[in-house]
Each structure stands twice: as C-alpha cells, then as structure tokens.
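Missing here is one protein chain; the remaining ones are kept as they sit in the complex.
Going in written order, the chains are labelled A, B and C, and every chain counts its residues from 1.
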Amino acid sequence: MKWSIDISGTLSPLGILAAMMQKPNTIAYPAVKKETAVGYRGFHTNLLVDCIGCANCQDVCMNDAIDMIKTDKEYNVKNSSQCIPRIDYGRCCWCSLCTDVCPPDSLKLDEEYLGVTQYASDFLYMPKDK
Amino acid sequence: MIILDLALMLITAYFVGFIYYGLYRNITARFQRRIGPTIFQSFYDSIKFFGKKEAISHGWMFYLGPIIMATGAIMTLFFIPFFYQSESFSGLSGYGNLFLVLYLMLLGPLGNAMGVGVGGNPFGVMGVTRGLTRLFALELPFYIAVVAIMSISQSADIATIAGSQTTINAFAHPLLFIAALFSFVAMMGQSPFDVVGAPVEVYSGPASEFSGKFLSLLMSQSAIFSFAKLVLMVNLFLGGADGFFELLWKTFVLFLFVIAFGAIYGRFKTPQSVDFLIKVPTVIAIVGLIFATAWGN
Amino acid sequence: MRVLSLIISLLALWGVSTLFGSEAHWQIDMGSFGLEGVVIGLKATALANFFALLIAIGFFSISLIASKYKLSKGFYALLYLLLVSLFLIVYAEDYLLFFVGWEVMSVTTYLLFSYDLSREALIKYIVFALASAMSLLGGIMVLYSASHSFLYTDAHQGFIALSATLQVIFILLMLFAFFIKLGVIGFHYWLMDSYEQSSDFFTPYLSAVLSKMGIYALIILLVYVVDIHMISGTWLAYTLAIMGLLSSIIATFKAVNEDSMKRLLAYSSIAQLGYIVTVLSMADGLGGALYHSLIHTLVKLLLFINIAGIIYMTARSKFSELGGLIYRMPQSFVLLLIGIISLAGMPPLAGFASKFLIYTTLLEGGNLLILSAMLFASASAFLYIYKLIYGIYLGHPTSKRYETIREVPLAFLIPQYLLSLLLIVAGVYPGIVIPYFNTILKELRLETIPFESYTILGSEMASYNGFVLMSAFVGVFVLILLFMLSLRSKAKEAKDRFDIAYCGEVPDEGTHLHYGFSMGKELKRVGFIGVILRNSSSVFYDYISRQLFGFATVFRKLYSGNLSFNFNIAALFALILLWWGLR
Partner (left out) sequence: MDEGFLKEQQVMESDLNSETSHKSSVDFLMDWFRRRSIFVLAYGTGCGAIEMPPTFTSRYDAERLGIRGAATPRQADVIIVSGYCSYKTLRRIIRTYEQMANPKYILALGSCTVNGGMYWDSYNTIKRLEDYLPVDMYVNGCMPRPESILEGFMALQKEIGDGKISSWQKYEDNYAFYRKNQEAVLGQTVAPAYDADWYLYDGGL
C-alpha cells in the first residue's frame, strides 16, 4: 500500500467549502420553472381548421401510435374523411415524423410536456386544437 | 429520579441527534450547491420506516442485532455526563468510567455484526468485515490520545476530566486533539474513512438486509450514538459544558468540522484507511503523548 | 472410566476447596535419604489454592465431555498422572518438587499428545518441552549454587547473593523455560500444531490450565525469587512488558488469518496470556494477572468445549467448511456468544472486569504506551472474534448436511452453561473474587486491590458498578425489544436462506455466499501488519534445525561403522587428554 504526502491534493478540495457561500444551482421545480428550449418536442397540437384528415401521419408513424378517429368537433370542410388523428402516448416516441409529413402543417408539437396519471388508459391523447 | 434523568438524556440525544443529521444533510447539500432537504428530513425518514407495514427478518438473531446495537448506543450515552458540574443529565456516569465507555462504544457494532452475519447477505458481511478491519485502526490513535488525557487528569472519570481543564485540552495538547479528530471523523463514518457503508460498491454495506423498523432503529441509534460521541469529545477535549447552550454550540462546532471534512475528501479503500490511520494520526498521537507526559512531569 | 473421571474431578474440586483458608503444610528433610540439607515440601498457600482451583475447574469441565470420546484406559491413566503433576507444581514449596512436577507434566502431555499428534508435531513439542525443562533445571542449579536450598523461602536471599551476571543468566534461563510453556510469541512454535492436532477433549485443558502453569511459574519467579517490588524500571520488567505486548499484538493479527478454529483460538490464547505477562511487569499488576487468569481459564474452557461440540457434530474444523449453524444449534451459539463477549472484554460480562483491572493498574502506574498498545490489541481482537462466530454459526451453511444437523449433545452443553453462568455472575458482581485475591496479595505482601462491595470494581481513579451496568443494559435491551414488538410493523420471516437482497438476482445452492470467514485478507496489504502476517518464527527454527542437522552429520561421520578406526580415534583423544592433563 503505497502512499505519499500530497499537500496540494489535501488542501485543494477545501476550495469546495466556498460553495457554502454561493447560490445553489438547483432549479426548485414547482416554484421555479425552467423555460423550454425553442423547438422542444412536447405534446401534439392539431389545428382542426387546417387538418384535412389525410392520414399521412398515421401512415408514416412507425410505432403505430396514431389512429384516425371520427370527430364530432367542428372540422375543416376539406376534411372529407371527417377523421382526425389521436395519438397513443404509450407508443409515441416524439420522433416528429408526423408533423413533418403533415400537408397543411396542422399537426404540431407544443412546448407543454407534463403528463402524469395513475391509469394507462389516459394515455390515448387527443391533440389540443391550437 | 435517575430514570427521569436517563429518559431526558435519551430524548435530548434523540432529537438533537436527528436535527444534527438534518443539518448535516442540509449543509452537505450546500457544499454540492443544492438546496437540500428540511432539517427534519432524517426524522421523517426514521418515523416513516417505523411505520412501514413489514420488515424482513432472518430469525431471532437478526431481530436482536439492531436492538443490541441500539442498546450499546444508549448505554454509551447513559455513561457520558452532559455537564461536568450538574447533578442532572449525568446519567449513570457515576457508576462508570471512560474505559467502560470506550468498550461500550464497541458493543453495538459487534451486536449488529451478529445480525448482519445471520442475515446471510454477503454484501452485509463484506461491510462488517471492512468495518471491523477499519475499527482497530481508528481506535489506535484515539486510545493513545484518551489514555494521555486520562493520565493528565489523573482520572478516568469523564466529568472529572471535563472539569479539570484550565486551558481546554484541544489547545493545551493540540497534537492529541488532532490525532483524536482523525479517529473521530472515522468514528462518525465520514469520508475518507466511510468505506463501510459505501452504497455504490457494497449495496449499503451492513444495512443491506435491514428494512422497515430495523433500519429505523439503526437510524435512531446512529443519531443518539453520534450525539453521545460528540458529547464525549467535548468532555475530553473541549473542556466540557456547563449548560445546554455551551454543550450545543460546542458539539455543533465539532459536528460542523466533521461534516465539512467528510464532504470534501474522497474515499479510502480499507487497507488504505488502516494504513493511514496507523501511520499519520498514530505518530501524531504518540508525539503528543510524549509531549504531554513530559510537560506533566 | 468416564464416571470415574467425573468422580475424580469432583474429588479434586472438593479437595481443593477444603484447602482454602487452611494452612496445610508438609515438609520433609531429605537428609535421611542421603541428601544433606535438602528440604522439600508441599504447602497450600492461597496462591497455590487459586491455581489448583483453576486446575480442578478445568478437569471437571473436560471430564463432563469425556463421555463423548472413546478414550483408552491408558489415556485416562495419563490424564490422572497429569493432574497429580499439576497439583505437585502448584503445591510445591520448593524448586525441586516444582521441577519434578514440571517434568512429569511435560512428559505426560507428550504421551497424551502421542495419541493424536502427527510425528512432526510431537517432535516439535518434545524438543521444546525438553528445552524448557533443561533450561529450568539450569536456572534452578544456578540459584541453588547461591542459596543452597530449593525452598522458595530461601530463594530471594540466594538470588541477591548471585553475581549480577549470574542473576541475568538465571532470569533468562527461567524466562526461557516459562515462555515456552506460555507460548509467548517466538516461543510458540510447538504450540500451534499441538493445539490443532490434539484431541478436542484435551485441547480445552491444554489452553485453559496447562498454559496457566507458565503464569504460575512466572508469578513464583517474580514474587518469591526476584522481589516484585523491585521490578519496576529493570530490564526484566521491560522484557516482560515487550514480550507480552508483542505476543498480544502479533498473535492477534496472526489469529485473524487462520482458517482452522483451533489454531485461531490457540493464537487467541497466546494473545490473552500476553496481557498477563505484560501486567506482571508491574508490582501492582498481580491482581489483574490473577483476575485475567481466572477469566481466561473460564472463557477458553467455554470456547474450546463449544468448538469440540461443533467438531463432534460436523467432523469439520475449518471456517471455510462450516457456517450457518445458528438455527440448528441455537444454544451453542448463545454460549459461544457469551464466550466471545467475555473474551473481547465487552462490558456486561466478566471479561471486562479483568481487563479493566489491568488497564487501571497500567494507568495508575503511568505506563501509557503499554496501555495504548494493549487497548489496541484488545480492539484488534474483534476481527478474529467475529470471524470465530461468523465462520461457524452465521452466514450460510457450506454443506447440505448442516441443514439437518442437530444441537450438540447435553454433555457439551452442561459445562458450557456452568462456565457461562460463572462469567455472567462475575460480570454482575465484578468484585466478588476481589476479597480472595486480596488474601493472596496480603500473603505475598503486595498492595491489595481496593474493595468496596461485590458490585463495584476499581480504585479511586476509576471504578465501575457491575450491577448497575448489567441492570441498565438488560433494562434498555428489554425496553427496546418491547418497543419493537409493540410496533404495528410486522417482521416477516424470510422463507428461505436464499431470500436475500442480491442485486435482483436469486442465489442458489451453487452461489458462493459464505465468505466472511476469509476476513482480514486485505490486512496483508497494510504495512507492518503485512510483515507480521507474511513472516513466521518457523523460518528461524527451520534454520536452526537445518544447522543442527548439518552439525550432527559431521559428527555422525566420525563413526563410520569400522570399529578399529573408531577405537584408534578414541585412543588418540585419550592420549591428547592425558598429555593435556600431565602438562
């Protein structure tokens, strides 16, 4: 067991004591919120006035996360299928392919990303209309 | 009357110990530039574990292991007087002495080692092995310092030692104090001598198999035992205390030093810590002993 | 035979107890046998009675387990002869009878060993025993040259009359003889193999009683011959202290690395006797030495009998081959626990009392470094103590057989219960033996141990109350136990010994789980401890034996088998001698 006396190695860690005086790095989450980065891929939004129900998003989704379902809301007159996408967040991996292929650019990813629930069934998500 | 005294000592040590541990977590968090938990966090943890609905047990010896450890800690506390003059808060110290306290401090770890051993968890046994290997090394400088202090005060009675210091021993015999401090850091399980618990390497060490109320009992005894050790150090080296305020600030200063020390340094391997402890602090202690006795005569 | 041995042991106990307080004395002048001026005698001094009591307790304990061993009649006969020789040693009033007893003890032990030991171990034993006896004889002769009497009462005048060189030679010869019997480190070469290989029936006695004869002889030497009042500061005191401390520290670390139970306890025995040797270096230390002798006898009887029971049930003697016996043998476990708590000197039991007495003596004498070193050795002992109990009882069984094994027979448990009862009683009443020790000390004209009451042990400097300690301990323990039992949180028994937190894995029969027995391995990498662990006195003795062998070969060549050639050489030597004489 070899060891030698290392003065600087012994003393230099003491510098950390200065951290006592400094402001903590912590983001105290519920009170302080960090701004989401530009282009953050959060939850889906679908602007119904633009959506044409083309199901391109459903076709391109490799996780089979998107179902086109009948909607009873007010939809775009060009939406001949009368279906809008519903995302299964138990499948979605936020790859954003669906938004890339969306012809009218109605399907988008929002900055909101908080979703907590007790029940797996809550994960069938209807994109917000905005 | 003595029962009441003992109960008060126990309650004081329990709450002060937990608040110190809360402060410990808070201050360590500040070193790491975090906010840290509330100072009652350790207390919450302890109560929560008492309230767990179940705890695994591996038979009666496993059940008794933490109980023996807690008994050892509480007995240590009872034989250390809080104040050197007062009748109250002196516990059973009139019936014991420093040698007894030194040995009582070892009783708990051995009892717990039985429980860990019977639990059959190899990680626990690994922790115990490391603990016992480190134990004798950390005791060596502490024993030399304590023996020197006993010889200087010509008594093995803790209250007498605490009361007989005109200049406090930490300043009168700084070498002894420094040597004892190294041991004390190790006794409190702080870095760089904290290889026993080492959750990253050995799965929590001795506590691997303890859950629920057993773990909680271990946490409680740790708080009580830490306070007892702090009071012992204050009595031996910092001139003892004459009132609660003095006791609290002295123990807290010592505690602050220990946690600051512990927060800074990395961890020694077991042979490294043994090697360090039987070289550096031991040599300091022996030099201190020679100085102390030479001046004493 | 077994019943007879029990009866004899009870008779011995009764006989010793009748001698307590009596002034039995028998003396005979050998002048009528043609040995002018030689007086031999037996005397029941208080000191002798104390050691005789240890002998009787040891014999009683092992005669209780005798029923479990198939011992031949010859073995019993030798055992009784050994008993007689031991009594002869302690009751002898002079060095002549002492020497006779010593020699008979050594030879009887050799013959008892010859039933079990390997040839190599036997030769080691007998060489060392003979060296011890010869050295003792030489010492006695040196003393006799000045005192012209073998009696202890004349020994001190004789010792003073010796020249300074002869005093040193005398002491060295005597110490050599006794250190071999004690197995002080460096002189323990014979001891390890003998302890390991001797019959489990006999090892408790070997450790608990035979080694105490070395202590007794040392006390006789220090008290009767060299006045113990004058010992402080002399080279003799330093020799004793240093040899004792070296024994304690080195043997402690050696013990940690042993895999055999009996070898570990043998080293532990050396370490514990080291404390006694150290404390004998002080005039006031005799009380502590006597107390520790008593406790060590009780503890080692308990531990060795416990281990004998384990070996009897499992036929294994290595830690790596045992393990997990606690729930199969709970009584043995608790008894061993009491034993190791006493061995470690933990407070509620009697082990603390004797160590405390030693520590306070050292503290009052101002021997601070010795005290620190002794505390260090004592704390280091925790390693091997835990290994002892873990390797046998805790952890996991290393063989399927141990899962169905039963508790050791009652014959093993009864002596252990008696011994542990004594340890507990002496723990609660640490002062209970002090009045008796004080009569011994008064008889030897030494300072007595302060005595207040049975529950209090200690002096002005430090004292403790065993009764308060024990009742507080039991009280706190029971309160915590009740608290734990009263919690709503249920302790659920694991259904299986493999039900352990093992990183999400499920260990099975093939998983190696019992490995705490190899603790202390990493100490080899630590400075001076590594030096202790790597080196052994056998290197020195092997060297000596090789040199002796070479030397003997040269001499053997002188005798070629040709008678006329040898005759010629003899004639030549005779002529040279004749010429030398005429000149």
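What to note about this one:
The rule we apply is simple: contacts are C-beta pairs under 8 Å (C-beta built on N, C-alpha and C of every residue); 3 or more make two chains touch, one makes a residue touch a chain.
Remember, it's a predicted structure, so these values are computed and weren't measured experimentally.
Of the chains displayed, those contacted by the omitted chain across the entire assembly are A, B, C. Residue-wise, the contact with the chain that is not shown comes from C:A501, picked out of C:L10, C:A411 or C:A501.
The missing chain lies against chain C, touching residues 484-485, 488, 490-493, 495-496, 498-499, 501, 503-506. Residues touching the missing chain, restricted to chain B, are 25, 29, 32-38, 41, 44-45, 47-49, 51-57, 60, 63, 123, 199-200, 203-204, 207-212, 215 (touch as defined at the top). Those residues of chain A that touch the chain absent from the view are 24-30, 33-34, 43, 62-64, 88-94, 113-120, 122-123.
The working rule: only the chains that are shown with their structure count from here on.
The distance from the centre of chain B to the centre of chain C, each centre being the mean of the chain's C-alpha atoms, comes to 35 Å.
With each centre defined as the average position of its C-alpha atoms, the distance from chain A to chain C rounds to 76 Å.
In chain A, the residues that touch at least two other chains are 1. Shown for chain C are the residues in touch with two or more other chains, namely 525-527. In the complex of the two chains, the chain A residues touching chain B come out as 1, 3, 13-14, 16-17, 19-20, 22-26, 28. Within the complex formed with chain B, the residues of chain C that make contact are 324, 326-327, 333, 337, 341, 344-347, 352, 356, 359-360, 363, 366, 368-369, 371-372, 375-376, 379-380, 382-383, 385-386, 389-390, 393-396, 458, 461-465, 468-469, 472-473, 476-477, 480-481, 484, 487-494, 497, 499-503, 513-516, 519-520, 522-523, 525-529. Of all residues in chain B, those touching chain C in their complex are 50-59, 61, 63-64, 67-68, 70-71, 74-75, 78, 92, 95-100, 102-104, 106-107, 109-110, 113-114, 117-123, 125-126, 128-129, 132-133, 135-136, 139-140, 143-144, 147-148, 150-151, 154-157, 203, 208-209, 212-214, 217, 270-271, 274-275, 278-279, 286, 289, 293.
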